[in-house]
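Written out below as C-alpha cells is the structure these notes cover.
Only one protein chain is missing from this complex, and each of the others stays in its spot.
Order of writing sets the labels: A and B. Residues in every chain begin at 1.
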Amino acid sequence: MRLAIKLAIRNLIGAGLRTWLNVIVLSFSFVVIIWIKGVMAGWDHQAKKDMSDFEIGSGQYWHSGYDPYDPFSLLDNHAPVPEGFRAGVAEGSIEPELIVQGTLYPGGRLQSVIIRGIDPDQKILKIPTGKLDAATDAIPAVIGSIMAKNLKASAGDRIMLRWRDAHGTFDATDIVIEGIFSSNVPSAEAGQIYIPLERLRKMMSMPGEATLFTFSSSFSPETAPEGWVLRTRKELTSSIDEMIKMKSTGQSILYGVLLLLAMLAIFDTQVLSIFRRQKEIGTYIALGYTRHQVVGLFTVEGTMYAVLAAILSAAYGLPFLTWQARAGWSIPIDTSEFGIAMAKTLYPVYSAGLVVTTVLAVMIVTAVVSYWPSRRIAKMSPTDALRGKLQ
Amino acid sequence: MIRFLLQGLLRDKSRSLLPVIVVTAGVMLTVWLHAYINGFMGDIIDTNARFSNGHLKVMSKAYADNMDEFPNDLALLDADSMTAVLGKEFPSVSWAQRIRFGGLLDAPDKNGETKAQGPVFGIGLDLLSPGSEEIERLNLKKSLRSGSLPREHFEALISDDFAKKLRVNPGDKVTLISSAMDGSVAIYNFVASGTVSFGSEVLDRGTIIADITDVREALNMPDASGEILGFFKGGYYDDELALSDAGSFNAVHKSAGEFAPVMRSLSQQGNMDQYVKLSSVYASYIAIIFMVAMSLVLWNAGLLGGLRRYGEIGLRLAMGEEKGHVYRTMLTESVVIGLTGSVTGTIIGLFFAWLLQKYGIDMSGIMKGTSIMIPSVVRAHITTPDFYLGFIPGLISTVTGTALSGIGIYKRQTARLFKELEV
Partner (left out) sequence: MKRLLYLILLAAYPGPPCFPQPDPAEILKKVENNISSENRVFESTMIIHGARTSRTMTSRTYSVGDKQAFTEYLSPARDLGTKMLKLNNQLWIYSPSSDRTIEISGNMLRQSVMGSDLSYEDMMDDRKLTEIYNSRLTGTETVDNRKVYVLELTANVPDVAYYSRKIWVDAERFVPLKEELFAKSGQLLKRMTMSDVKYIDGRWFPESAIYKDILKQGGGTEFRITVIKFNQKIPDYIFSKAALKQ
C-alpha cells in the first residue's frame, strides 16, 4: 500500500499541469462547500444571536393569553409580576415587558403601533434602553430603523401617540425619539416603539404588571408559574431553523453540481491514463501483481487527487476561511431593512464535524469515480497489455 | 480543410465523442446551475410578488402612502378602464385587480346567532372568470385542504386553521364584517366553499379569499380596486424592467392629485429592495465560482485531448507535416468540439432548466412543518445569460486547453519521433 501511494504521488506530480487542474477544481469543491456551509451555519448562529440580543434573550415567559399576532388581545393579557420572578427581576436576570397597543399620528397620518414598556436599566437586550433615561416632558422612546423609515422619523422628532389605559380612558401625548437602533431582527423593529416600563405602567394604570418576561442566560428556567407559559429559545427561533433548512436544502444541489464537475475531470483523466499506460499495466502484472492489485493502484492514484486537493485546500483555504470567520462575509449591500433576520456581515462558523464530513464525502466520491474506469484493467489480457496493444 | 477535419472528427470517436461529451456535460451543468440559482434565489421575491406586491403595482398615490393599512377608501376608481389602459401600455405584463381588506369573520349557529368570531385578513381577486391566472398564481389548487375552490358568486376560501377555530366546514355560511369603501359598515355573507393552508403563519391564522366582484359588492366598491398588480408574462421579476416601467408610467400620470395612479415596482415596496439586490449579488458570486471551476475542468479536458493524440501527432510530424499546420488543425478541431459541446450542452442544460422551471422539485417532504412562507417547490429560472454563459467555459477553456497542450508539438524533435513511434 505504501508503495502504491508512493507510485501514485510520483505519477501525479509527473503529470504536471493536468494533475494540478484536477486538484485545483477538487480543492474548489472543498473550500466552497465548507465556506457555504460555514456561512449558513454562521447565519443560523448569528440570526439566533441577534434574536436573543434584541428580542428573546435566553427565552421568555409569556402571559398565557399573549398572542403577538393579535394586537387587539393585548389589553386583556397582562398580569402582575409573579412571586417567583420578583428576585430575578430585582437582580436583573429576568426583565418584565408590558406590551399594549396604541396609535401614532405622524404628520396627520394614523399608524397602529405596539408599545413595549421596558426597563431602561435592563442589560439582557441590546436595545439602547439607556437612552430612555432622558429628561423630557414627552415620552422618551427608542425605535428600530425599519420603524424610523416607515415613520420618516429621525432622532429628536416628536410624534403624537394616543392610547387607552386599562379603563379605556383615552390619553395622548408626544413621544420623542431618543434613539434609533438597527438590529437585523425585523420583528423587534417593525411597528414597535420602546418606552420606559414604569412610565407605561403609569400611563396604562397597570402598576406592577407585565405581558412577558425575558430572561438572561444566568437565569435557570423552571416550570412557568400559573398563568404564564415558558417559551424556550429553541421554540422562539424555530422559524430561523426552517429558513436555514430550506436554504441548505437548496444549496446542497450546488455542492452536488460542483462535485460532479470535479468528478467529470477526474473521470476523464483516469480514462486517459488507463488508456495510455497499458504497457505499464502489463508490466505490473508481469511483475506478479494481481489484476485487482493493479486496479487498487489506479484507484489509489485517483483518490490521491482528493488528498492533494485537501492539502492544497488547507494551504489557501485555511487562511481564507479563517480570515472569513474573523472578518466576516460582508454582503456588498445594505441589508439592515431586510425582511429576514440577516446581518450585513455574516461570520461563517465551521465545525470540526463539518470539515471532516466534507473531506470524507469528497474522498469517497473520488475513490468511487477513480475505481469505475479502472475496472477495465481487470478485463485486460496481460500479454496484450504488456505489448502496449490497444484494447 | 474544415470538411476534412470534420470528417476526421466524425470517424474517430476517441477524438470527438469523449471530448464533446465532456464539454457538453460541463456546459449543461453550468447553464442548468445558473438557472437553478436564479430560481432558487428568486423564491422569496416570487412568493412576495404573487401574494402581495406583484412585479408592478398600481395604486392611488394616497393608498400607496399607507399601503400596509389597506386603505380602501383611497382605492383606485374606474379600475376596469385603468386595467385596460395598462394592458395596452404594457402588453408584456398581465394585470390583475386585487382588493385587500381587514375585518371580522363571524360564523353563525343554526339560529343565526354568532357562534364564533375572529379578525380576518381578506384578498379579493379574480377567481371566477375563465382563464384567470390568479388561482395558479396563489397556488390555490394545491393549497386546498378541504372542500373546493369557489365556483360561483358568494363563495370564498378560508384558511384551514381559522375555519377550525370558527368551527366552519365547507358549505357553511360565514359573515364578513368590514368597512365599506365609503366608511360605512359592510356586512356580507359568503359560503365557505373550501379551506386552504399556505404554510405561512400570518396567512393561515385568518384569511378569506373571495372573487373580486363579491368583494366589491361587499365593500361597496363598484369598479374600484385597491391595487392593480402587474406580473411579467415571462413569470419572473426583472428589476430593471420593473423600474423603467414604473418610471415611464409615473412620468405620464404625473398629475398632482392625491388619487392619481402611481406605479411601484416590487423593489419599491416595503423592504423588498434589499432582497432583490442581495439575490442578484449572490447569484453572480455563485456563477463566477462555478464558471472558474468549469473552465479549469474543460481546460483539463483540452489538455487530455491533446495527450490522447500524442501518437497520431508524432506520426503526422514524421510524415512531414508542418508543426504550425498540425497546431492549427488541432485548434480548429477544438473550436469545433467546443462549439458543438457548448451548443448541445446549452440546449440540454436549458431543457433541464426548463423542466425544473415548469415542474419544479417538490421539497415539501423535507420542509414538513415549515411555518414560513417559502414555496416548497424549488424552480429554476432561465434568464438571457443562460443562452451564452455556457460558451465561456465550453469554447474558450477547451480551446485554451488545446492551445496549451499543443505547444508541446513545437518541442518535439523529429529525430526522436520514429523511436517514439516504435511500437
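Rule of thumb we're sticking to: a residue touches a chain if its C-beta (ideal position, glycine included) is under 8 Å from a C-beta of that chain, and two chains touch if they have at least 3 such contacts.
Only a predicted model underlies this, so the values are computations on that prediction, with no experimental measurement involved.
Engineer: Taking the whole complex into account, name the chains on display that the unshown chain touches.
Structural biologist: A, B
Engineer: Would you mind spotting which of B:Y188, B:F249 or B:Y327 touches the chain that isn't drawn?
Structural biologist: B:Y188
Engineer: Among A:S64, A:T136 or A:S205, exactly one should touch the missing chain; which is it?
Structural biologist: Spelled out, the listed residue whose C-beta touches the missing chain is A:S205.
Engineer: Looking beyond the chains shown, say which of B:D106, B:D239 or B:D386 touches the absent one.
Structural biologist: Result: among the candidates, B:D106 touches the missing chain.
Engineer: Could you tell which one of B:D73, B:D126 or B:E312 touches the chain left off the display?
Structural biologist: B:D73
Engineer: Which residues does chain B use to touch the chain missing from this display?
Structural biologist: Within chain B, the residues touching the omitted chain are 62, 73-74, 104, 106, 108, 112-114, 175, 177, 179-180, 182-185, 187-189, 220, 259.
Engineer: Which positions on chain A touch the chain that was left off?
Structural biologist: Residues in contact with the chain left out: 72, 103, 105, 108-110, 160, 162, 164-165, 167-173, 205.
In this section, only the chains that are shown with their structure count from here on.
Engineer: Please tell me the distance, in whole Å, between the geometric centres of chain A and chain B computed from their C-alpha atoms.
Structural biologist: 25
Engineer: Would you pull the chain B residues touching chain A in the complex into a rising list?
Structural biologist: These residues of chain B touch chain A: 18, 22, 25-26, 29, 32-33, 36-37, 40, 44, 65-66, 68-69, 119, 201-202, 205, 270-275, 277-278, 281-282, 286, 289-290, 292-294, 296-297, 299-301, 303-304, 307-308, 310, 363, 366-367, 369-372, 374, 378, 404, 423.
Engineer: Note which residues of chain A are touching chain B in the complex, please.
Structural biologist: By the definition above, chain A touches chain B via 17-18, 21-22, 24-25, 28-29, 32, 69-70, 72, 109-112, 146, 150, 186, 238-239, 242-243, 245-246, 249-250, 253-254, 257-258, 260-262, 264-265, 268-269, 271-272, 275-276, 331-340, 388.
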